[in-house]
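Input: a single structure, listed below in structure tokens.
One protein chain is absent from this view; the other protein chains keep their places.
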Amino acid sequence: MKVETRQREGVTILEPKGKITIGVGDVALRDAVQGAIESGASNILINMSGVSTIDSSGIGELVAAYTTVTNRGGKLRLYSLPPKVSDILQITQLITVLDILDDEEEAIASFR
Amino acid sequence: MKVETRQREGVTILEPKGKITIGVGDVALRDAVQGAIESGASNILINMSGVSTIDSSGIGELVAAYTTVTNRGGKLRLYSLPPKVSDILQITQLITVLDILDDEEEAIASFR
Amino acid sequence: MGEEVAEVQLSIDSQFENIELVQAVLDASLERLEFDEDSRYWIGIAVREAVANAIKHGNRQDPEKQVGIGLRVVEDTVVIQVQDEGAGFDPTQVGNPLDPENLLKPDGRGIFYMNRFMDAIEYNFGTGGGTLVTMRKRIGSGDPRSGEEDSE
Partner (left out) sequence: MGEEVAEVQLSIDSQFENIELVQAVLDASLERLEFDEDSRYWIGIAVREAVANAIKHGNRQDPEKQVGIGLRVVEDTVVIQVQDEGAGFDPTQVGNPLDPENLLKPDGRGIFYMNRFMDAIEYNFGTGGGTLVTMRKRIGSGDPRSGEEDSE
């Protein structure tokens, strides 16, 4: 799992590619979010389109990131969820709790 | 493993695709060669380009086919060997024993 | 009971990377059965959760301890067992991740997913310690996301 980070219109976009699963991917995601926060980012997007698999640890990491960023007064939103990622979040009712947007345009627009 | 059979200029061309390995692929190859012989073919080519893996059972099957066809006065030749198939035949010195040609043109021409 | 048509046993060290070995065997095994791609994917997630729990909570990542995975097909049902050398736990004490106070917790969803993606899961605990979880999924027993049987 690799996470690339880029900026667009003052928003930090994290792009994980591969598996967000226990032991490797979850740690990489945590580090990327932590890195963004330390660089002063308060509006963060995660482009989920490259995520092939996510397990409960990966989901826990998303929830933890959401809570951390929100508690610091920032915003963390997800977009472009592959169907299986959307399904697994749905099952534990996180689709409604987390901020989820369809695509990058909609996600960027949500911060304007 | 699947073996397709076609004709060109009076030559029967067998095209195995996949693994010629013990228990499945080797049996499929044997059946295809047997089928060609029963249909009266005496000039047979095997296009090896679609073979991803071959083990000693698959190689045994090639040798058996070569012997059977030769003993009946026919000819069996191989062409378009992927590098790894060529390597494994080389190791047991079968490259020189079996009739092997570079490509289909050369193989068909060898029967003219 | 029913005729057993195939059995595979795998034993791995307690390292999370080894979950990929389990996934590889599982994929190669399920490929031969008539599960659709979605079912195979969700069975894979359930098995990953079970093995992750065995490594993390059971064996506590002790490299000396092994996780055993058994896979067998009995008629039209795949039965997957995951065994660790840990201290066991009380499944009745595991909270529901859908409870409002749990919704934003970072953990506690693994067993819930296992239950949702398989037809049945069952825990057994050895007298000398160790957790054995047995999971079953019947071919064609519906879309696991719906949590219902034969919903298709």
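Order of writing sets the labels: A, B and C. Residues in every chain begin at 1.
Simple rule for what comes next: a residue touches a chain if its C-beta (ideal position, glycine included) is under 8 Å from a C-beta of that chain, and two chains touch if they have at least 3 such contacts.
For clarity, every value in this text was computed on a predicted model and none was experimentally measured.
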Original post:
Which visible chains touch the chain that is not shown?
Top reply: B, C
Original post:
Which is it among B:Ala28, B:Ile59 or B:Leu81 that touches the chain not included here?
Top reply: B:Ile59
Original post:
What chain C residues would touch the chain not displayed?
Top reply: 6-13, 15, 17-18, 20-21, 23-25, 27-29, 32, 66
**OP:** Could I get the residues of chain B that touch the absent chain, sorted low to high?
**Re:** 21-24, 53, 55-57, 59-61, 63-64, 66-67, 84, 87-88, 90-94, 97
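We adopt the following convention: only the chains that are shown with their structure count from here on.
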Subject >> Euclidean distance of C-alpha centroids - chain A vs chain C, Å >> reply: 26
Original post:
How many angstrom lie between the CA centroids of chain A and chain B, rounded to a whole number?
Top reply: 53
Original post:
When the C-alpha atoms of chain B and chain C are each averaged to a single point, how far apart are the two points in Å?
Top reply: 44
Subject >> chain A: positions in contact with at least two other chains >> reply: none
**OP:** Name the residues of chain C that each touch 2 or more other chains.
**Re:** none
